[in-house]
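Only one protein chain is missing from this complex, and each of the others stays in its spot.
And now, chain A:
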Amino acid sequence: MMTYFPEEVVEHIFGFLTAHCDRNAASLVCRAWYHVERMSRRRVFVGNCYAVRPERVAARFPAVRGSPTSPISTSSPPTGRPRRALDRGLRLLPAAAAAGGRGGRAGGGCGGGAPLEELRMKRMVVSDECLETLARSFPNFRALVLISCEGFSTHGLAAVATHCRHLREIDLQENEIEDRGPQWLSCFPESCTSLVSLNFACLKGEINVAALERLVSRCPNLRSLRLNRAVSVEALSRILMKAPQLVDLGTGSFWVDHRSEAFHRLISAIERCKSLRSLSGFWDASPLCLPAIYPICSNLTGLNLSYAPAIQGSDLIKLIRHCWKLQRLWVLDCIGDKGLAIVASTCKELQELRVFPSDIYGAGSATVTEEGLVAVSFGCPKLHSLLYFCHQMTNAALITVANNCPNFTRFRLCILEPKKPDPLTNQPLDEGFGAIVRSSKGLRRLSLSGLLTDQVFMYIGMYAKKLEMLSIAFAGDSDKGMLYVLNGCKNLRKLEIRDCPFGDGALLENVAKYETMRSLWMSSCDVTLGGCRALAAKMPMLNVEVINERDESEESEESPSDFHKVEKMYVYRTIAGPRDDAPDFVWIL
């Protein structure tokens, strides 16, 4: 029936398909649909930047530009992988430039094609040249979102600010950015009034405060502003007076003497921000200056105090008591179990909780245990996303949590000491995690820790049918564990395993499974080079990459034996063939 409709009609219908997986499915139906779909796809998500050749992406999707809500996104493989030597970020951008110009060179403008408007990159190496190329090629560029990236400096930011006259968003989250001076903020032209979101909280150096204040003054649509530690409280107060419409604020240093005039000015400035819903920053905040935010606490839906170690126990509790509308809370474990009990009794709307460790070197300051988590599970029925670093956990607690909160979509528990058993019973935590996967039928992401046997994987394979991403460390007894997961989890996309006794038997039993997944990462397991070679030979549609970072002082072996255990292995499906930008210590089999 559909073949009788003109292309424009089909294209219009495809316009309602927004999810990548739906568009991918539609493009597989027939040639006609493939053609219509690719010409009209506006946004691209590349989940694994090694799996595609940038040129192919550009060639297939000439109209890709990114749109206000859906940028071009890429991300690189999980942690543990040396990112320094990778430069996919650089290659993707000229290709994107070429997408507009049908093979035109980057920097030569995009002659007639759709220009790139948005780019979102995670865990990539991005260079200043790359950012400059982007900025010069796409003067209409709107939004740059970089998360956990590195390799660039404030010069790259200056290039973007200078050339992209209609910039709406610069969002830099937790990147390592080289500080080469504060001039970049002055590079925004006077004509730039379109900023909606500016986040430079991760910048380490000083900034030009006067330029920042002028920029804020002339951008009336600014909704989200996250300042870095160099911005003083006095500057913050002045900025808030100019931008009372802010919805999301990263406070900068927030260091102030509560007896001073500056403190009172801060309170007045904050009180005017009636639209503020989300706060973060507080880098140097001391407990005595927290009352400055009490007036707007009752409006807050998001609060991130995870970079404020000076705010502890009782002061955190005083603050939380004001925040009864919180949906998202990120804190350090110095909140303690008592603090989490207050969260449970106050924040009935809580959906996402992240508790980070404040002292991983074990100096013994107050931390959280299973009690805090249990309290939250009783008090916050809407909780569905959890990241919890703690020193201990019990099966009984996990079972209680599972009963109280059957709606988890993300459940990441990190018990700081590897292989730690239930302290009450000395048993592994198989039953506890088993209860979680049994009760939360919508679970998509799971991270395990503590002492675990093959049994937990049997539960996961049996019950976690919607699971897409699983992270395992220091767990399991034998190959059976890994096989339970590979055979049972129908929707598995990403599997990351470290320090587990899984070997070639597990790796090679169900090789077809890897083609249904985005990637498999294994490090410090029992997989051998021979096993990896066998996998590569059996499955030509998979790239099998092995990383062995050896000391230069060791004699270089002609060719390590097949029995040699690999340090790190990364397997992913691809149609692009082996990549050519791998560094020396990565072997592609």
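The definition used in the following text is that a contact is a pair of C-beta atoms (placed from the backbone, for glycine too) under 8 Å apart; a residue touches a chain by one contact, two chains touch by 3 or more; residues count from 1.
Here is the rule we go by: contacts and distances are computed from a predicted model.
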According to its UniProt record, the missing chain among "beta-aspartyl-peptidase", "Auxin-responsive protein", "2-methoxy-6-polyprenyl-1,4-benzoquinol methylase, mitochondrial" or "Myotubularin phosphatase domain-containing protein" is "Auxin-responsive protein"
With respect to the chain omitted from the figure, which of A:281, A:339, A:357 or A:428 is a touching residue? A:357
One chain isn't shown here. Among A:137, A:251 or A:471, which residue touches it? A:471
Among A:204, A:274 or A:348, single out the residue that touches the unshown chain. A:204
Listed in rising order, the chain A residues that touch the chain left out are 79-80, 82, 84-85, 148, 174-176, 178-179, 202, 204-205, 253, 255, 257-259, 284, 286-288, 306-307, 309-310, 312, 356-357, 359-363, 389, 414, 416, 418, 447, 471, 473, 498-499, 524, 526, 549-552, 565, 567, 583-585
